[in-house]
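With one protein chain held back, the other chains of the complex are shown just where they sit.
Moving on to subunit A:
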Amino acid sequence: MLLLQNARIASEHSPALREGDVLIVEGKIQEIGTNLAVPEGARVIDARGRVLMPAMFDAHVHFRAPGFENKETITTGSEAAINGGVTGVVMMPNTRPAIDSAAVVAAVLDNAKLRSRIPVYTSGCVTKNREGKELAEIDGMRMLGVQMLTDDGDTTNDPAVLLRAMQYATEFGMFFASHCEVPELAGPRALNEGVMSYRLGIKGSPACAEEIIIDRDIRLARAAGAHIHIQHVSSKLGMETIRWWKSRGDVKVTAEVAPHHLLFTDEHIGDYDTNYKMNPPLRTQADCDALLEGLKEGVFDLIATDHAPHTPYEKAQDFISAPNGITGLDTALVSLYHYFVRPEKFGWDLVVKRYSAEPRRLMGLPVPTIEVGQQAECVLFDTEAETTFTKEFMKSKSQNTPFINQTLQGRVDMVILGTEILLEREQLVVNS
């Protein structure tokens, strides 16, 4: 039994926070009200105005296992999630071996059951070994619970292959997630083509490389009657393409945006800072502004981090040699608060809707809310405290993030999943 007093409760339906006490009994929310009586034996925590919100869900993470456990493991990845207030994730299949068969899915999910304190879901490859040629054994993966098919990290480059896969798998109720980039235009460098790529002397990837595949894959989905989910959109016209297709209403399109694409531009790369190297690349301020507009308008159904850990050694190479990716699970919620909620660019309702509710809806999962009768799956967030993202603070095995050693406003103080308290910061003021 846990009584949280003086919380401010967030929901996806209203930007206003509701003040109240919340009583959790056996992992369920039993009562919400003001000045609730303290039941005997209950642990009482004075939240002192902290925000209580449904826990987050990240539909795009790279946990690197199997194959790249030097970068991340299921354990360290899921602990990073908890550290950032996230209680469920969807893994991407670009592991080694790639998650392209029932056998690998089974191995990953068994591993997760043993080593993760939160539910871990996985996507499966569209094609064997993500090579874009032969179809993966899709139904075998579906039988183990895979719903999302993607060759993430790369575009399924042959449109005929993707169309066939869509025609085939849609019948089983599966959907497709696309990493959108024409490889011949993009090249391998993960840098926006523009003033910055010219200055750095590195071949850039033009925004049209993304726009073309966003449009192409939506058209393929429309032709196949499939559901297409567009991953990590980075460009203004990419957003506008999705908006246009959504306005037509004759194809099921969902889309996600990553915090780093809302926050950073290619200018941040400065003198070849590899922490800003990711794929799709950071673009310009006009793109950031358009993505934010798309998020507020609902063009983007969800926020996902594309959490992509790499070792310090790999990232300390020159910009061209260093791998693509930025970690996000430890930092996402705090950065969303610091840069958007606090300066009132959007409210907590957007955070809850886009980073908690909608990603679960995408995956067909129940959506937690702070309401009587619901399972307790929530985060207590202190808007008054700060977080310094030191190496020690972050639970991911890798620290390839520009937020390293930065201090932002806001702190995840408690994460509750059913009967378990997954995280409780030492600093939390507790009344017994």
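Operating definition for what follows: contacts are C-beta pairs under 8 Å (C-beta built on N, C-alpha and C of every residue); 3 or more make two chains touch, one makes a residue touch a chain; residues count from 1.
What we mean here is this: contacts and distances are computed from a predicted model.
The chain absent from the displayed complex carries the UniProt protein name "Aspartate carbamoyltransferase", chosen from "PTS fructose transporter subunit IIA", "Aspartate carbamoyltransferase", "Glycine betaine ABC transport ATP-binding protein" or "Bifunctional protein PyrR".
When the whole complex is considered, the residue among A:Ile202, A:Ile228 or A:Ala258 that touches the unshown chain is A:Ile202.
Per the touch definition above, the residue from A:Gln317, A:Thr388 or A:Thr419 contacting the chain not shown is A:Gln317. The chain not shown here is touched by just one of A:Asp46, A:Asp215 or A:Glu267, and that residue is A:Glu267. Mapped onto subunit A, the interface with the missing chain covers residues 184, 187, 193-195, 198-202, 263-264, 267-276, 285, 312-322, 338-339, 342-343, 402, 404-406.
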